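To start, the structure under review is shown below, and the notes come after it.
All protein chains of the complex are present and in place, except for one that has been dropped.
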Amino acid sequence: MNPQPALAIKLGKLELAFPTLMGSGCYGSGEEFAPFADLSKIGAIVLKSVTRLPRLGNPTPRLVHTPAGMLNAIGLQNPGIEWYLERELHKYAGRPCKIVGSVAGFEIDDYAYVCERLAARDEIEAIELNVSCPNVAREGETFGCDPDLTARVVEAARATTNKTLIVKLSPNVTDIVAIARQAENSGADALAVINTVRGMAIDVETWRPRLGNITGGLSGPAIRPIAVLAVYEIAQAVSIPIVGQGGIETLADALEFFLAGATAISIGTANFTDPRIPERLVAELQAYLTRRNIASIEEIVGRAHVEIATAHQYEGDEG
Amino acid sequence: MNPQPALAIKLGKLELAFPTLMGSGCYGSGEEFAPFADLSKIGAIVLKSVTRLPRLGNPTPRLVHTPAGMLNAIGLQNPGIEWYLERELHKYAGRPCKIVGSVAGFEIDDYAYVCERLAARDEIEAIELNVSCPNVAREGETFGCDPDLTARVVEAARATTNKTLIVKLSPNVTDIVAIARQAENSGADALAVINTVRGMAIDVETWRPRLGNITGGLSGPAIRPIAVLAVYEIAQAVSIPIVGQGGIETLADALEFFLAGATAISIGTANFTDPRIPERLVAELQAYLTRRNIASIEEIVGRAHVEIATAHQYEGDEG
Amino acid sequence: MIGMAMLDLHPRVAATTILERRELADGVVLLTLHAPELANATQPGQYLMVIPPSGEAAATALAVYEAEGKRVSILFFVTGKRTRELATLACGDRLDVLGPLGNGFDCSGDTRDVAIVAGGVGIASVWLCARELLRRGAHVRLFYGARTAELLVDAQRFADAGCELVLATDDGTRGERGFVTDTLVRSQRPELIYACGPSPMLRRVGEIASGFGVRAQLSLEETFGCGVGGCWGCVVPLSNASAQAPSFPPAERGGSDVVYARICKEGPVFWAHELRW
Partner (left out) sequence: MIGMAMLDLHPRVAATTILERRELADGVVLLTLHAPELANATQPGQYLMVIPPSGEAAATALAVYEAEGKRVSILFFVTGKRTRELATLACGDRLDVLGPLGNGFDCSGDTRDVAIVAGGVGIASVWLCARELLRRGAHVRLFYGARTAELLVDAQRFADAGCELVLATDDGTRGERGFVTDTLVRSQRPELIYACGPSPMLRRVGEIASGFGVRAQLSLEETFGCGVGGCWGCVVPLSNASAQAPSFPPAERGGSDVVYARICKEGPVFWAHELRW
C-alpha cells in the first residue's frame, strides 16, 4: 500500500492541510456552516470582505438564481474594521481550519489601513485583497480593472504585513493576465482567480431589474469555463500559486482547475447547494490520487498545458 | 379587437418583419434549417462569417457542452470571399427572410475588401462586422477589444457600402460601453451585443483541453446575465439600435433583452435545442403584446431602465 | 422564536426518507418525511433547506409544516425548477435537508385572542404555531386567503383543531372575495397577530396591526442563498435597536440605526414594528 497522497499545499507562508478554501462572502465566518460541515476537513475559510467604515450594503433583493448560477449584489455589508476587530474577530479563534481575512476598499489608504489592522491579529493567518468586487457603486472594481491601480493597492498592502497576501482578480477585464503579472510584481504571494462576472437579470413581470443594485456578480457552474481559462492563462504567466474558483461543485470540476494550474481551489456557491460538498471533494480528491497512484496534489497542478495542435494548417489559416 | 401588435423593426435601412435574427455561425445559410423551421417567420439570417482568404478552421473537437451552455471554437472555417461569391451566395436568393452577411478579418484592409465585395451583392441586405471572434489565433479579437481599432475597422467598412452596418461587440473587455460608443461614432447603424465569452474546458480523463483550439467561446443561457447587462449599459450610451443576444431560449429571455434596450434579438445556440424556438418566440411575443395591450414591440424597448434605489444609504455607504 | 435568537436548536444535516406524497391541489405537494430528530427539535415557524437530489441547483427553503412523532412534512407549490424536482420524488426516496433553521414564532405569551393570517403557501409556516397556541388555550382565528378555492389547501385541518376560520379568495370561489387582509381589518381587534404570506400582504398586516395598536409577528420570505446566515443575501432592513438586529455599530459609532438583518438567520419571523422596509 502506498501512503495517503498528500493534499497539503502552501500559499506563500500559509500552510494548508487541504487545498480547499471557502470563498469570501459565501461562508460567513464558518460558524454558520459548522453544524453541517466538518471544518477540520477544509483548508481555510476566507472571511467576508471588511472595509474601513461600516457599510449597510445594497438594497434588496440581493440574489437572483440564473441558469447554472446566481447573481449576487450584497454590496460589502459589514460593520467596519473597528467594530469587526472589537466584536467579531475573537469568535474565530480556535476554528479547526485556517482563517484568511478579506479586505475591500475605495481608496488605496483604506486598503492599507484595514490590511494592517486585520493582519496584526493572531486569528488571521493570511489576507486576501478583494480588488474586484463588482457590486459597489464607486470605483470598487476599478482597482482590479487597471494594472497600475492594482499595483499600487498591492504595494500599499504588502508594506503593512508579512503574512501571505492573496490578490483576488476580476474577470471583467480585457487582459486579466496583465493584471496578474502586476499583482505578482507588486508583492502578491498568491492570486485568487476569479471573482464574479458582472451581469444582471430583469423581472419580466414588473419590467424592473431583479436586483436592488441593478447589476450583480455571476457565480456558479455557468462561469466555470471562464474561470478555468483565466487560471490556465495566468498560470503560464506568473510563478506564484493560484487559488482557482468559479463554479466548482464536483471532483471533475476541481480537477479541471488543478490541471489548468491552480494550486488550491475555492468553493463558494456550491455550499448553497450542499454544505457537505467541500468535505466530499477532499475525500474524492484523496481517492482519485490514490487510484491514479499520484503522491501529491501538487503533481497534477498545471498538467493540462499543451501547444495548440497545428494539423492541417495552411496559408489561408495563418490569419 | 385591437389590430395585431407590430413586430416589425428597423436596423438602419434594414427593415425586418420580425425582430429576430439567427446568430452568425449558428444557422448556416438557413438552408440547413429549412426542413425544420418556417424561415418566413424570422426576421433575418446572419450568415456565417466570411474572410478574404479561405480558412480551414480549427482542429477538432470544436464543441464542448458546459453547464447551461456550450463552448465553440470553429475558427471561422469558410472558403474565402471569392469562392463564396462564386459558388455559394447565389443559393441564398429567394429566401423568405432577409439575409445579412457577416465579415471577419485580420487586417483593416481585409474587412474593407470583403465588406465591399459582399455588400455589392443583391442577396445581401446588410452587413455584420464580426470584430469579436474569440477563436482565431492572431489578432482577430483585438479589433473588438480596442476602441481605436474598432473605430478604424468600422470607418473602413462604412466607406465601402451604404447598406446597414451592424457591428458585433465582444464581451471580453473592461469597458464594452466605450467600444460601443466608438462603433457608433464611426458609422455603425446598429450593434450586435454580445458575441461569445472566452472560456475553456479540460478533459479530466486525458488531462488535455477539450477543444482542439484549447480556448473557445461560451454561448447559451449561462451567459445571458452577462449579455443582458451589456445591452442595458450600452442602450444608455448610444442611440443606434441593438441586436441583443446570448442565451435566448424563451419568451421571458427575449423580453429581458427588449426591456434592457434591444430593438431586436438574435438566437443562436437555442436552435441546437429545438429549431422551432425562433418561430415559437415570435408567436409568443405577438401573444404577449396582445395580452398586455401593447401596440408594438418598440414600445417595450429599454423599459427596464431605472435609478438605483437609495433607501437606507448613509455615510459609510458613500464609498 | 423571536427575541430568543441564541437558543440552540441543534440544526444538522438530516437524511430523511419520504413516507408519503400527496397532491393537495394541482401543483401543491405535501411530502411527509421520516425524520425523528427534526420532528423533536422543530419550533413553530422554523424551516428546512432542502438539498436538491440532482445536485443541480441551490437548496430550497421550505417551512416545516407538521412535526409529529418521528415525522415532519413539507408543503410546497410547484413554482420553478427546484420545486419541480421535489415534486418528482416518490415514497421511499431519500431527501437530505438542513434544519431546523431560523427563529420562528414566539408562542410563549399567554395571549388569549390571537389572529393568524396566512396567504397562499404561507399556510405551511403557521400550522405548528396554531397548534401550539391552541394547546396553550388561546382562541385562534385563522384568516386564510388564496387565489382560488382549490388553493385554500388543508383549511379543514385548522378548523378541526379548533381554529375559527375566515377565508378569502381573489376570485370569490370560497369565502370572501378579495384580499385576506380586508377581512382582517374589518374583524375584531385581536391581542396579537401572526402572519406568513407574500410581502405585500405582510406589509398590510403590519399596517393593520399598528392601526389596531397590537403587535404582529411576520414570517418573511426572500430569495435565499446559503439559508444558514453565511452570505447576507436574504436581508430585510431592521431597526438596529431590535433584539434581533445583527451586530452592527449604531449611528453614534459611525454605523446606522437601520441595519439589514438576515431573514434566514435572525428571522424568518420579525416583529412588524421593528422592520424598516
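A, B and C label the chains in the order they appear, each numbered from 1.
In the analysis below, a contact is a pair of C-beta atoms (placed from the backbone, for glycine too) under 8 Å apart; a residue touches a chain by one contact, two chains touch by 3 or more.
Quick caveat: nothing in here was measured; it's all calculated off a predicted structure.
Can you tell me which of B:A6, B:L63 or B:L149 touches the chain that was removed from the display?
Answering carefully, the residue with contact to the hidden chain is B:L63.
Which one, B:L7, B:L21, B:I42 or B:I74, makes contact with the chain that was left out?
B:I74
Considering the whole complex, which of B:D146, B:D189 or B:E249 touches the chain not shown?
Among B:D146, B:D189 or B:E249, only B:E249 touches the chain that is not shown.
Considering the entire assembly, which residues of chain B contact the chain that has been omitted?
Where chain B meets the chain not shown: residues 25-28, 32-33, 35-36, 48, 53-54, 56-57, 60-65, 70, 72, 74, 77, 79-80, 82-83, 87-88, 249, 269, 271-276.
Here, only the chains that are shown with their structure count from here on.
Quick one: chain A and chain B, Cα centre-to-centre, how many Å?
It comes to 32 Å between the two C-alpha centres.
So what's the Cα centroid distance for chain A and chain C, whole Å?
Those two chain centres are 35 Å apart.
Using the average of all C-alpha atoms in each chain as its centre, how far is it in Å between chain B and chain C?
That pair's centroid distance is 45 Å.
Return the residues of chain A touching two or more other chains; collapse runs of consecutive numbers into ranges.
Within chain A, the residues that touch at least two other chains are 53-54, 56, 80.
Provide the list of chain C residues touching at least two other chains, using ranges where the numbers run on.
In chain C, 237, 254-256, 258, 260 touch at least two other chains.
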